[in-house]
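So that we are looking at the same thing, I have put the structure below in structure tokens.
Just one protein chain is left out here, and the rest sit where they should.
Entry: chain A
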Amino acid sequence: MTATSVRTHSGAVRVAGVEHVFGSRGAEVPALDRIDLTIEPGELVTLAGPSGCGKTTLLRLVAGFMRPTSGNISVGDREVRGPGAERGVVFQQPTLYPWLDVRGNVALGPKLRGVAKAERTARADTYLDLVGLTDFADRRPYELSGGMQQRTQIARVLANDPDIVLMDEPFGALDALTRERLQGELLSLWRATGKTVLFITHGVDEAVLLGTRVLVMSPRPGRIVLDEPAPFAAASADVDPKDLRASPEFAELTRRVREAIT
């Protein structure tokens, strides 16, 4: 399809002995305390924890927005030294650009790589269709609802074809109905694309429902205190999430995650 799909998969995300401290000497705030974590290609890892525990810090370190105080992070055999196109980021607050229309936002990644206009427009339209925003392609982002903006952001990341998608509480600011709809959409996108996903959330239910693997982080300084596989994300698309939520397995894992958090 495009030059990027020829690229081989970047490989597993490895977080090795990562510690992170904010602030300068005298006023140091430890945010992460020795995190060791490997995320295999194709996994959908959800990371839950109380607010302020450092889960966003971990995501930003993997994204390459900052460097860890100690330890290192790599993707495949390459150390993370900064942001890169193979690691797409979906932010909690949509970071869409108001000077571009919705289509222009989604086509931005390919544009930066020099993909011809016709091709990148077609690509943007494909992903806008995938997230159900075809009718809004010519609008400006600020004319869209919060849920639509978040969908646009997801389409923008996917249109850039990253191997790894880092999502920082992407549905946290949305109302419950929209959130549930987007959770379903995320699962079908993940099934369709096979991306590696790290999904940060403060919702226990969301973590258990979406993850193939659920992590829980302790309050600051963050450590990973629970790491369990979860079967629900891999369930067939035909199964209603309501039925999943009603199952005893779901209740059991939810209980354990909740215990780990508190």
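Rule of thumb we're sticking to: a residue touches a chain if its C-beta (ideal position, glycine included) is under 8 Å from a C-beta of that chain, and two chains touch if they have at least 3 such contacts; residues count from 1.
One rule holds in what follows: contacts and distances are computed from a predicted model.
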Write down which listed name, "Ascorbate-specific PTS system EIIC component", "Molybdopterin converting factor subunit 1", "ABC transporter permease" or "Putative Se/S carrier protein-like domain-containing protein", is the UniProt protein name of the chain that is not shown.
"ABC transporter permease"
The listed residue (A:83, A:132, A:194 or A:229) that touches the chain absent from the view is A:83
From the list A:95, A:134 or A:188, pick the residue that touches the absent chain.
A:95
In the whole complex, what residues of chain A lie against the chain that is missing from view?
63-65, 82-85, 87-89, 91, 93, 95-99, 108-109, 112-113, 140-142, 156-157, 160
